[in-house]
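Can you read through this structure? Questions will come right after.
Note that one protein chain is taken out, while the other chains of the complex remain in position.
Chain nomenclature is as follows: A, B and C, assigned in order of appearance, with residue numbering initiated at 1 for each chain independently.
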Amino acid sequence: MGLPEKVGIVGTAQSKYGLVLNKTIPEVAYEVVTKVLEDAGLNIKDIENTVSASVDLWDGATASGAFLTEVVGGVMGSETRVADDGILAAFHAALNILSGDFDVVMVVAHCLGSRGTHYDITNWVFDPVYQQMLGLDYLSSAGLQASWYMNKYGLSEEHFAKVSVKNHRNAFNNPYAYQPMNISVDDVLQSEILSYPIKSLEAAPVSDGACALILASEKRAKEIAREKGREPVWIKGMGNCYDSHYLGDRDLTECSALTIAAKRAYELAGINKPLKEIDVAEISEPFSYQELLWLEGLDFCKRGDAGRLIDEGITEMDGELPVNTSGGMLAGNPYIVAGLTRLVETVEQCWGEAGKRQVPEVETALAHGTTGPCGQMHCVVIVGR
Amino acid sequence: MSKGEGKEEVKEEKDLLRVSINMNLEYRWSGGSYYTKFYRAWKEERKILGAKCSSCGRVYLPPRLICGECYKKIDGWSEISDKGTVKAYTVVYQPFVDPRTGKPRPVPYGMALIQLDGADTTINYFLEENDLSKMRIGMRVQAVWREELEGNITDIIFFRTIEE
Amino acid sequence: MKRNVAIIGTGQTKHVSKRNDANQAEMVFEAASRALEDAQLEIKDIDAVITDNMELFEGRALPDMWVAEGAGAYLKHQLKIATGGTSGSSAAIAGYYTTASGLFDIVMVVGFEKHSDGHTFAGMALADPFWDRPVASAAPGNFALSITEYMASRGVTQEQAAKVAVKARKNALNNPYAHLHIPDLTVEKVLNSRYIAYPIHLFDMCPQSDGACAIIYASEKKAKELCENPAWVKAAVTRHDTPYLGDHINRLATIRTIRECCNIIYKKLGITNPLKQFDVAEIYEPVSYAEMAWYEAMGFCKEGEAGKLVDEGVTSMDGELPVNPSGGVLSTNPVGASGVIRAAEGALQIHGKGGKRQVPDVETVLVHGYGVYTWCDMMVLSSHL
Partner (left out) sequence: MSEKEDAVILPTRIVLPFSYSVGRVASKFFIELRDNKRIMGVKCPKCGQILVPPRRYCGKCMAETNEWVEVGDKGTLIAYTVTYRSSPNLPKKPPLAYGIIKLDGADTNIVHILGEVDLDKIKPGMRVQAVFKDQREGNILDIDYFKPI
């Protein structure tokens, strides 16, 4: 049980998310790099390796990781790049540290969603043989998943709308959130339909931003955190898993990849009863229904029972398991960055530094990231004090 | 890299199919603080500004946020001439598709790495000249500009050899 | 804690210019299956997978989604690395970290590229649109510029470059997987081939290949159980440099990333005479001239003496240090796979499975990955733990 050695998180930073039209990619990234170094009390020279996360087609350039090299101190430095969600970059950075080759590794994810054409880009994720030519994208494929999920378990559109109401409301407590909103279930249900049953207030808005964190080996983490007068937040467990690509191969209501990713993370963290043992969860929900479906995959409730969690207020700020106290992706985090944002939020919760969105006495928190059509990839990281 | 030189490709068979999918994606790039200042000076004052690191003194083209050598934010500017010295040259014969248009770029064309007077880096750009025998390292060149500037790198048509 | 890790299996496709009979995911499947067969493993034995390619060469976003199952990543940890031309070598290094983390025992790395599906030079030209996108002339143009500088400063000749080109293609004849098999290539033929960009003749340049390559890493315990001659990873280092071609004068001759990687590795492993202490080198030479510049940077000869090394045949199959017995990138270049191929071919020499390209009694191998002037990766593999 547990990771082979301890890996600590010693610094976090995120952008104020939103439409950032007056900055370049290096400028957006540099802002969080500066902040994360300051938060950890480190100098760029202390960073032994950087793992960045970005995807060429979202950036609109080949090998676009090169835009970051100067910004992350990568000129004659060590640097690599994961072309996927930032939470996978954090996962990989933790492996870098466990390998013994590095003691301090920085993770930076960026995406300027507003530069390109959001959903049209996601059509290029689908295989060109059987799916891309149908015109599928993240939105229409999510519609298929959402309606299947509703139909299978008798969930209603109100259940999904409630997630959107909760997350937009939570966002008022988060200074980094893009779209805090006071909206009713009716507002959500009346909003423009994008792809049945998904409405515009149930889809993460296009946004820009970056997010960063610094990981360190046990010894270095303790030293670095001591300087800042706090304890490192430790990675207790992590799991990442890919599902089949072809939508027809999957029971989209099962999210088996998430179940397995969560199981691996829970085993490492020694968690048997997630709902009891986890104090706060940050779950990537590009679409409202996904928060409920992923709650099931994460074993917070039985299959088909997530509607009850939102009905009974269990996932509200004052509920048994506050979920997305940050406002989540629905309140506006770009793709690619979103998973790392979830991790940063949980770390800040553990430190008690989450300001108005702080949940009392957080010992153990769960962060989740997803990419691919209908959650083909899921990554779960458990952090704790 | 050269296409089609392989000896052992799997032969075209009529029962092996391909599907055609055209990419046509639009992006809007922001110039941020430095490209905005650079291209405003370029368009409005017809000036080329290099970004100058106050720590090591290097003058960069293109302008950028960070001096990678010093890890310092660059906040100085230094005017650069549109004349420079060829540090390396070539003539490109290999045709390829320009990703901005989806159409082949005409070949051959001359290119050079040019160190503009006042810059520490070189700019790779088209030469008017495409006769190899008339190119040499150390030759002097000057930018030939479009009449109406758009505030874009392509305002320079090419660099022309000059005698000084 | 430092954990020992070895490469225990390799597999690749027959690289060709156009695979009409297989799609990208199927090529990945072929390479992965062959690596499993080579290591005598089944897919259930693989704990994690790393993939890599150049996304925009084939116009894909998150191609790890489509190829996941072909790479054997169904319900497993996977992530995709993307560091431009070094994507393959960075993926190979990522596979090493993943195994050395102690979290996974057996890890597969698969690099792939299917140039014939797309437009490689166009993909390469997707640089900074504010600066060099309108003039970007892809690999031939970029290299040609640096080479005229290099020739002027070092006095290397077109004949010497042609000798490198001939050596590579001669070696490739011994490699059944190599793309270019040109039995009758001579220095004269190279010099008489058309210019693609002065001074680069057609035969000075690498081909564009369709291909995939997989390697399998194992932890110390598993490697000893499963492999007769494991190729132990003794060092892995990455160094990056500034992103624009014109950022340094005479970049080819003075390339600093390789010099710095070598400084670190040679110091760590006590290498003072690389020509003697390495038995084989698999280096990333997309153009004949680059191989000579790399010799100088790697300390195989004094600065400016690479031409002499070539004239004397020191790096030929029967020379003191055979460089690229595989035929190298000059004979085979599916870009995303090329870095993985370097590691695979290096490991193959230690496994003693080089067939006709086997160098006798290989103990120590230098593996190198390169991408434009921005990226460099190096690894050392050894038959000794």
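The criterion applied here is as follows: a contact is a pair of C-beta atoms (placed from the backbone, for glycine too) under 8 Å apart; a residue touches a chain by one contact, two chains touch by 3 or more.
No experiment lies behind these values; they were computed from the predicted model shown.
Contacts of the undrawn chain with the visible chains, over the full complex, involve A, B, C. Of the candidate positions C:9, C:84, C:118 or C:274, contact with the unshown chain belongs to C:118. Check C:130, C:195 or C:370 against the missing chain and you find that the one touching it is C:130. The missing chain, though absent from the display, is touched by one residue of C:4, C:20, C:277 or C:358; that residue is C:20. Think of the hidden chain as still there; on chain B it touches residues 15-33, 35-36, 39-40, 97, 99-102, 150-152. In the full complex, chain A touches the hidden chain at residues 21-23, 60, 119-120, 123, 128-137, 139-140, 143-148, 151, 192-198, 244-249, 252. By the touch rule set out above, chain C reaches the unshown chain at residues 19-24, 26, 29, 32-33, 43, 56, 58-59, 68-70, 72, 74, 114, 116-119, 122-123, 126, 129-130, 133.
Just so it is clear, only the chains that are shown with their structure count from here on.
With chains as nodes and touching pairs as edges, the resulting graph is complete, every pair of chains being joined. Relative to chain C, the chain whose mean Cα position lies farthest away is A.
Annotation: A-C is the more contact-rich of the chain pairs A-C and A-B, by number of C-beta pairs in contact. Chain C has its Cα centroid 28 Å from the Cα centroid of chain B. Note: centroid distance chain A to chain C, computed from Cα atoms, is 34 Å. For the pair chain A and chain B, the distance between mean C-alpha positions equals 37 Å.
Counting partner chains per residue, chain C has residues 59, 123, 125-126, 128-129, 241-242 touching two or more of them. Among all residues of chain B, those that touch two or more other chains are 21, 23, 27, 29, 31, 35, 68.
Put simply, chain C touches chain B in their complex at residues 14, 16-21, 59, 115, 119-123, 125-126, 128-135, 137-142, 144-149, 152, 179-182, 194-199, 202, 205-209, 241-242, 244-250, 286, 333.
Of all the residues in chain B, the ones that touch chain A in their complex are 19, 21, 23, 25-36, 64-69, 71, 73. Residues 3-5, 49, 55-58, 60-63, 65-67, 69-70, 74-84, 88, 91-92, 94-96, 98-101, 121-122, 124-129, 239-245, 256-257, 260, 371-373, 376-377 of chain A are the ones that touch chain C when the two sit in their complex.
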